[in-house]
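Left out: one protein chain. Kept in place: all the others.
Presenting chain A:
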Amino acid sequence: MYHREKSIQLKSSASALYNNLSVLRLAPRSLTHFAAVHANVVNLVSASWDGLNYSHRQLQSKEGNVATSSSLIMQMFESDGSIMVYWHALDTPETPTGVSLGTVLVFDVPSKGSNITLSEVLEEHTEAVTDMASECSGNAEYIADLVSADDSGLLCVWKSGGEFQLLNKIPGFDMSCSSVKLWKGTVVAAYGSGQIRLYEGVTGILHAEINAHARWIYSLDIAPFTGLLLSAAEDSFVRVWHLNPAPENNSVEMEHLYNECVTDTQICGAKFCDGDGYAFAVTGYDLSEIIRYTQA
């Protein structure tokens, strides 16, 4: 289904952090930006779609290591104009970020200018926040539009905008939830046990449980237009799944489509490169490259 493409070299290897790859596709400029964290350095690569031009940039964090997985979010504190581009690309004017204390900080980011202010602090998690995701279908009909996960496996489902409203708390199983996604009202969560669970966000009803990987899962991604789901783990496997909402009986069906083994690589980041899931990119611990796969 997918075949391996030429990989992109990184200036330094990716650290073993969850979700350690960010991909941003800039259609008007025919560019794709990639970012992966190495210790306290963020490696940025922008690649032209014809595969001819790559430009590299390294951003040094000013203090200590970049603590959370969402590298681009942390950058807002210390980067220059070029990084603000990422911010403008985000849909919501208010952007939350999770920290290791378990608090979620909500920032007001104006559509223009650099006047970023802290507008709210959400204290529902008691363990380190591992990942956060906003509704990625782009459809406003879903009440829940943000989900946050923590080291105990607890999921918090939020309604954002103005004052954030906690809609539901989905308890964990004493196992860290490393990656989380929200698509068409369904929460997709990946755990250290190698399992993936699908929940209805607002009610917390369990739709499906998948024994997906043999080791800790590090990354999930969804292609919002096709419902393809990407999962990647320390066991060196990347898997592609298909999510199929069945509203008639209020459930979601899940189907396995594809396996890719990145030999001897503990995968720490995997993201689709486009909204259809036509291509995806992978980073691994101690690996100084981004490996790309496209559909044949």
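For this structure, a couple of remarks:
To be clear about the criterion, contacts are C-beta pairs under 8 Å (C-beta built on N, C-alpha and C of every residue); 3 or more make two chains touch, one makes a residue touch a chain; residues count from 1.
The rule is simple: contacts and distances are computed from a predicted model.
Only one of "Sister chromatid cohesion protein-like protein Dcc1", "Protein inturned", "E2 ubiquitin-conjugating enzyme" or "Protein OSCP1" fits the UniProt record of the hidden chain, and that name is "Protein OSCP1". Considering the full assembly, A:212 is the residue among A:109, A:133, A:212 or A:290 that touches the omitted chain. Touching the chain that is not shown, out of A:103, A:137, A:168 or A:195: A:195 (per the contact rule at the top). When the full complex is taken into account, the listed residue touching the unshown chain is A:250, out of A:139, A:165 or A:250. Only one residue from A:15, A:46, A:160 or A:219 touches the chain missing from this view: A:15.
Touch with the hidden chain on the side of chain A covers residues 12-13, 15-17, 38-39, 41, 60, 63, 65, 151, 175-176, 192-195, 205-216, 235-237, 249-256, 259, 261, 263-266, 285-286.
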